[in-house]
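Not every chain is included here, but those present sit where they belong.
For reference, chains read A and B in written order, and residue numbers begin at 1 within each chain.
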Amino acid sequence: MSILNFLRGSKTASFTAQAIADHLKGEVEGNPDIIVSSPARIEYSKADSLCFLANPKYEKYLYTTKAAVVLINKDFELKAPVSCTLVRVDNAYEGIASVLELFEASKSSNRRGREPFSFISSKSKYGKNCYIGAFAYIDKGARLGKNVKVYPHVYIGENVTVGDHTVLFSGVKIYADCVIGAGCILHAGSVIGADGFGFAFGADGRYKKIPQTGNVIIEDNVEIGANSTVDRATMGSTIIHSGTKLDNMVQIAHNAEIGQDTVIAAQTGIAGSTKIGQRCRIAGQVGIIGHLEIGNEVNVGAKTGITNNVDDGKSMLGFPAMEASKYRRSFAVFRNLPELRNEVEALKKIVAKREENL
Amino acid sequence: MSILNFLRGSKTASFTAQAIADHLKGEVEGNPDIIVSSPARIEYSKADSLCFLANPKYEKYLYTTKAAVVLINKDFELKAPVSCTLVRVDNAYEGIASVLELFEASKSSNRRGREPFSFISSKSKYGKNCYIGAFAYIDKGARLGKNVKVYPHVYIGENVTVGDHTVLFSGVKIYADCVIGAGCILHAGSVIGADGFGFAFGADGRYKKIPQTGNVIIEDNVEIGANSTVDRATMGSTIIHSGTKLDNMVQIAHNAEIGQDTVIAAQTGIAGSTKIGQRCRIAGQVGIIGHLEIGNEVNVGAKTGITNNVDDGKSMLGFPAMEASKYRRSFAVFRNLPELRNEVEALKKIVAKREENL
């Protein structure tokens, strides 16, 4: 028996359409008293669902949805009648984010206090209202701010600093001497401060480890995805600046520096000593080699491999990376390379024949 | 001193060639009483080994192997004499799988009961014959079926459900509200239900987190590889349907849905809200962008990057992905692009000369 229909979304709280509209400064079109208790994607909606429509790919579901309420842009023109109540807002995508916060806030996950079986060195300190889960390990010299959440199985090494309100989910590992800012979220299994990958190839044909004596500094409001790794510097610091968000399984090598408010999608790797600017958008499975400088507001498409410095504002694609529009034009020809080759072959024959006849 | 020769395979039990043949409904060619106690690859076999030959690349080892017994297809024609005993079966590859189960069953790893230092909320429940390892954490509201194995350092969040006979290896982390089916195997370090990567870029130039209020549903008989990550949905559920197998370090983003009996090899990433059909075969290091629909029985070659919907039964390759045969034809020309360019240059010269002479 399939469990597919079990728990598609979890009920958390209930709101009327009017309450949602008031919260978002929007307008109700339909029944203002209808109640929603579960945010849901429009293609999977049920009678108590609140949905949204922002991506036109999903418009087809609007006319058949069972959802009680759909959040929609003010300027959206209906192409057919709908049976749901609409809440019209300036920006449905921003609106749903705000509504999700309403639902999230109604959950009471405000854990505090210390569970049994935690290991906290007497030479460490932590502030008020922290949660220290079972099997958490806090080594000597560590200093945690207030309202920090340390889930079970977290490892906090010697002299680590963690700022206020930061959440470390289960299994996060932070090596000695690293610094984590305030308001950060580190997801399960992420590893901060493991040794950078540095070896010297000796005259005897064997590799010798170069000690990695630096640390990692993660500034405020950074989010790090599950099973991501940020290596400690050989000397000095590997740095993630404030507001930057890393998805799952992102690799940041030793001495790299990631500018503020940059987003990096899953499975991307940044090699050693590379410096990335602010507000960059780096897609998934990208690789950027070491010792480069990437400017501000650079966009990097999925799977791109960057091998040279990139100026501010550029969009890059392909491997080795080219400007995205140029790469697309080359790739458009690549798609029909056999035809191009055949044309060249045909020309060769015609020209050769002509030359023979001369 | 090398430890290479230490423990190449572990001894578990002993069977005669005849017993193997009887079990597989095959025929013995050679000594039916010879004893094997260790399954091994044919190129590393020893006197007590049971090997198999399915891939023709390994045929050369058949004529020199020291193995006691080799499993081989009924229709396989020997090109030289062999010193081992053969057991001929309809399908040697399926046969070895069955024999490995024989050996596996002879191991007594049937752990039960609760080890010291485990943390089990009084508001959680688990069925008969479970194994709860040391340092396992089971939060309130969690419900585990019978015969579940929870290895050390597993984290099971609030309200998580785990079906009968499921095995959670050491260090698996399951966030709150997720649902794991029966007969599943989750390997060490896999993370289920971390927040999806959702942020809204604000007018102030900074990112704001979009709460990820949904969950993950993993249906029955799913296997998830080591250090893989399956993110919770923004709303509703991220779903892995029954019988599907993920290799190590596979990333499944929020609201993705993977059809049943699909296999996904290591280091592949599926972006948000993408829906993949049944019985697909997706190779390693593949990326599939968000909001796509991939049909049933689709084959995707290694390192492919899919950027558009794919119909049932297609084989895709390259980045951006093309039909595999078309990609191969284009790539064959790519290999010789310098020659093609030289031919064009030569033609240009001839034609230019001819034009001059007109």
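We adopt the following convention: contacts are C-beta pairs under 8 Å (C-beta built on N, C-alpha and C of every residue); 3 or more make two chains touch, one makes a residue touch a chain.
Being a predicted model, the structure only gives us computed values, none of them experimental.
Student: Hey, this file places 2 copies; any idea how many the whole complex holds?
Tutor: 3
Assume only the chains that are shown with their structure count from here on.
Student: Could you grab the centroid distance between chain A and chain B? Build each centroid from C-alpha atoms only and quote it in angstrom.
Tutor: The answer is 24 Å.
Student: Where on chain B is chain A touching in the complex?
Tutor: 117, 119, 135, 137, 153, 155, 157-159, 161, 163, 171, 173, 175-177, 179, 181, 189, 191, 194-195, 197-200, 205-211, 213-215, 217, 219-220, 227, 229, 231, 233-237, 239, 241-242, 249, 251, 253, 255, 267, 269, 271, 273, 285, 287, 289, 291, 303, 305, 307, 319-320, 322, 326, 329-330, 332-334, 340, 343-344, 347, 350-351, 354
Student: Which residues of chain A touch chain B in the complex?
Tutor: 2-4, 6-10, 12, 39-41, 44, 51, 55, 57, 93-94, 96-97, 100-101, 103-104, 109, 115-117, 133-135, 151-153, 169-171, 185, 187-189, 221, 223, 225-227, 243, 245, 247-249, 261, 263, 265-267, 279, 284-285, 302-303, 331, 334-338, 340-341, 344, 347-348, 351, 354-355
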